[in-house]
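One structure is given below, encoded as structure tokens.
All protein chains of the complex are present and in place, except for one that has been dropped.
Chains: A, B and C, in written order; residue numbering restarts at 1 for each.
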Amino acid sequence: MIAYEFKILTVLDHPALLTIAINEWLDLAQLPTFLAAVIAILTVLYTTFHRKGREGFKIREIAGLKAVEEAIGRATEMARPILFTPGWGGDIQRPTTIAALNILSSVAEKTAEYNSQLLFPTHDPVIMSVAQEVIAESYNRAGYPERFNIDDTTYVSPSQFGYAAAVEGMITRLKPASIFLLGTFEAESLILAETGNIAGSIQIAGTDSTIQLAFFIVACDYTLIGEELFAASGYLSKDKSIMASIRAQDIMKVIIAAVIILAIISALVVPLSDWWKF
Amino acid sequence: MNSTQSRHLAFAGLFIVVTVTMLLDISIVATVSNETKRMFDYLDNLPDSSVIIVSFDHEASSLPEMKPLGLVMLRHLFAKDHKLIGVALLAEGTGVGYRLMQETAKEYNKEYGRDYVFLGFKPQFIAAILSMGESIKGTFPEDYLGNATSQIELLSDVNNYDDVAAVVSLADGSLTTHWIEYGNEKYGVQISAAVAAAMLTTYDPYISSGQLKAMVGGLRGAAEYENLLGIGGSGARSMLAQSSAHLYIILLIIIGNFTYFRSRKKG
Amino acid sequence: MDPGTIVAGILTIAILSFLYGDNPVYKMAETLLVGVSMGYVLVITWTNTLMAVLFKPLFLESQFWLVIPFIFGLFMFGRFHKSTSFLSRYSMAVLIGSGAGVAIPAMLGARTLRQMTATVEMVQGDSFLTIFSGLVVVVGLFSTLSYFYFSREHEGIMGRSAKVGTYFLMIFFGTTFGYTVMSRVSTFIGRMDFLLSDFLHLTN
Partner (left out) sequence: MARLFPQIICGFFGVVLFVLYFLKAPSAKSLYLTITSDYWQIIFAFALLVGVASFIRVNIKKLSILSESPYVITGLLGLFAMPVMALVWGIKGDSPFMWVFENVQVPLQATVFALLAFFVASASLRGFKARSLPATILLISALIALLSRSDIFGWLGNSALEFSEWIRSYPSMSARRGILIGIGLGSVTTSLRIILGIERTWLGKDR
């Protein structure tokens, strides 16, 4: 009896120790996240480097993006500036901000060609610095480096409503022909969008902040909803690598849907199953 | 009527509706929604004298909404004799949080250092949340008043989230998401929230997934909570103005549609 | 009345004057806000970051590893001159790279995986209403995801599904708008409360 008990202990003891050892290094609770990350990495690598898949891929039309060119053309005709601002909610560490700067790059290339003024007020000094680089390079690429004015990319205020008031003032006084509100916005969204509306500007908005989407939809001419902002940067730039990652997003969506369906079936057939409880 | 005139008229209407209803100065007892009831029950069912972190994750500009919410939360928690640790993840929440805790503590005869403590502001909220998961005293070597946290009685047995029963995040924006994605996801601490009404729908998926235990929102939520606690407060006092303004906005939407359809009929 | 309340009251009215139209008083208040808020953050950053996180630990407590972020920080100053501005790219690289590394697990874990699990759990109900509601969520989620499917034009089944997705999106946007109106109204009530009771003493 005693020996029997002892045996169980030794058998169980060993793997337990092993688990503890692994546990000290790896956060096993994060294993599903890690596997998901591996799948994501493989999907992105596949869509980026698998040439056949790359060539045939076309992105569906996104309403509002066709309007970008029109919005810039309008500014040229009216001889009024274009205003692009990434919102108060973002910082450079946020992927949304990078996607917005990607769109900025395409917009800047066109404003350089059309020779219209591009205003870029922001609340974040790092975003300001990166935006200056991005715009300068776009002007170079368009062949008009001399048209770039560094003072049009300005740091206004770190405070949310200081930023809102400053941009509101710019819109009211300079009456931009077109306004791009792309990035992460918080409560300042409607202040900017309504002021733009009063000033009679064409407005293209896009954000990952879901509450503000409601306001943009009501107050702006075109609104990119959530993920559309990421897709837009690929659509505008026709950049093969961005297109590839949009395809990767679609593949992952199919995987997610498939896993959910499988999980629902197994949850209904075997109510105690829990492999899907990540 | 041109668009500027109609806009000015709409503005003036809102101004009048709010001013008049506020001058009437009437308190209204709000009927309680299920959402607020759940939050109340959740906090009410925590064992007495639990250690709870109250995080002031809002700025000064949203105080009209956040202060009544913060007050009802603190009143409920103090009434249940919980031990409260106040922190602020936004700089502007710091002074506000300290003052609110101090005022409500007085109402309930609570002693600083034994019943509650305010640790102050820590920049970089994600890192702050993660770092408290390792060591709260390490994250805040000193409290807001400059006392060494190692000397504070309340904190003597509190190392990290393992010793904390719940986090109540008072947020006017998306900071509660970070409590969920880092505090709960990585350290498993239970999160609940009192948020600006605008944020309620943002957090719905997290309520549904259980990552957020319960939430209460907006001035209306504060008024409902005051009702559950059986006390009056600024929530109840603002209800008439609040609801009248909603009805006014509804009226504007109807007028907007009426003129739209009339002009469409005319072609 | 104390001078603070008078100043605050006048500034409150100055900002509200924008509702009638842009005017010099508003513009003055706006530039004051921009300047003061920048000064405030400058001071807070100096005390809370540069002194507390960098200079004190580095020079007084000899935490020498802080030299690395210090150097990356100083590289930002490269932007003051054209010939050195490439240095700032290193600082940006640290922020952008580490931000990307942090985002991947956070987005996949708390957002995607947990939300998938929650969706499946909702179908496991015991009453008709809970199962029906769970199915509504599944339909809503799938149709919304199909709206965000970019590889194919919105035609055929995909088109119909995406259309249903738009309806669900509109329900969400409408509901959110309603709740946000509450918040915005509260803020205005808060300002009026200050004007009517603290500034003008018309209510208690």
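In this section, a residue touches a chain if its C-beta (ideal position, glycine included) is under 8 Å from a C-beta of that chain, and two chains touch if they have at least 3 such contacts.
Being a predicted model, the structure only gives us computed values, none of them experimental.
Enquirer: Need the list of shown chains touched by the one chain that isn't shown.
Expert: A, B, C
Enquirer: Touching the left-out chain: which of B:Val117, B:Ala214, B:Leu228 or B:Ile249?
Expert: For the chain that is not drawn, the touching residue is B:Ile249.
Enquirer: Touch as defined at the start, partner being the missing chain; which of B:Ser55, B:Thr104 or B:Thr201 qualifies?
Expert: Considering all chains, including the one not shown, the answer is B:Thr201.
Enquirer: In terms of residues, what is the contact footprint of the unshown chain on chain B?
Expert: Contacting residues on chain B, toward the hidden partner: 3, 6-7, 10-11, 13-14, 18, 28, 30-31, 33-35, 59-64, 92, 95, 123-124, 126-128, 130-131, 134, 197, 200-202, 204-205, 207-208, 218, 220, 239-240, 242-243, 245-250, 252-253, 255-257, 260-261.
Enquirer: Pick out the residues on chain A that sit against the missing chain.
Expert: Interface residues of chain A facing the absent chain: 23-27, 30, 33-34, 37, 40-41, 44-45, 48, 92-96, 98-99, 101-102, 105, 124-126, 128-130, 133-134, 136-137, 141, 151, 154-156, 158-162, 164-165, 168, 187, 190-191, 193-195, 197, 208, 210, 213, 215, 217-219, 225-227, 229-231, 237, 239, 241-242, 245-246, 248-249, 252-253, 256.
Enquirer: Mind pulling the chain C residues that touch the left-out chain?
Expert: 3-5, 7-9, 11-12, 15-16, 18-19, 27-29, 31-43, 45-47, 49-50, 53-54, 65-66, 68-70, 72-77, 79-80, 86, 88-108, 111-112, 115-116, 118-119, 133, 136-141, 143-145, 147-148, 165-182, 184-185, 187-188, 190-191, 194
Assume only the chains that are shown with their structure count from here on.
Enquirer: Measuring between mean CA coordinates, which chain is farthest from chain A?
Expert: Most remote chain from chain A, centroid-wise, comes out as B.
Enquirer: Please identify the chain lying most centrally, where each chain is represented by the average of its Cα atoms.
Expert: C
Enquirer: Indicate the whole-number Å distance between the mean C-alpha point of chain A and the mean C-alpha point of chain B.
Expert: 28
Enquirer: Distance-wise, how many Å sit between the C-alpha centres of chain B and chain C, to the nearest whole number?
Expert: 16
Enquirer: At least two other chains touched by the same residue of chain A: list those residues.
Expert: Residues 30, 161, 187, 210-211 of chain A each touch two or more of the other chains.
Enquirer: At least two partner chains per residue is the criterion; list those residues in chain B.
Expert: Expected reply: 61, 198-199, 201-202.
Enquirer: So in the complex, the part of chain B that touches chain C is made up of which residues?
Expert: Chain B reaches chain C through residues 8, 11, 14, 18-19, 22-23, 25, 61-65, 91, 121, 123, 126, 180-182, 184-185, 196-202, 205, 208-211, 217-220, 238, 241-242, 245-246, 249.
Enquirer: Could you pull out which chain B residues touch chain A in their complex?
Expert: For chain B paired with chain A, touching residues are 7, 59, 61, 173-174, 186, 198-199, 201-202.
Enquirer: What residues of chain A sit close enough to touch chain C in their complex?
Expert: That would be residues 30, 32-34, 36-37, 40, 57, 59-62, 91-95, 98, 126, 129-130, 132-133, 156-159, 161-162, 165-166, 168-169, 172-173, 187, 190, 210-211, 213-215, 217-218, 225-228, 231, 246-247, 249-250, 253, 256-257, 259-260, 263-264, 267-268, 271, 276-278 of chain A.
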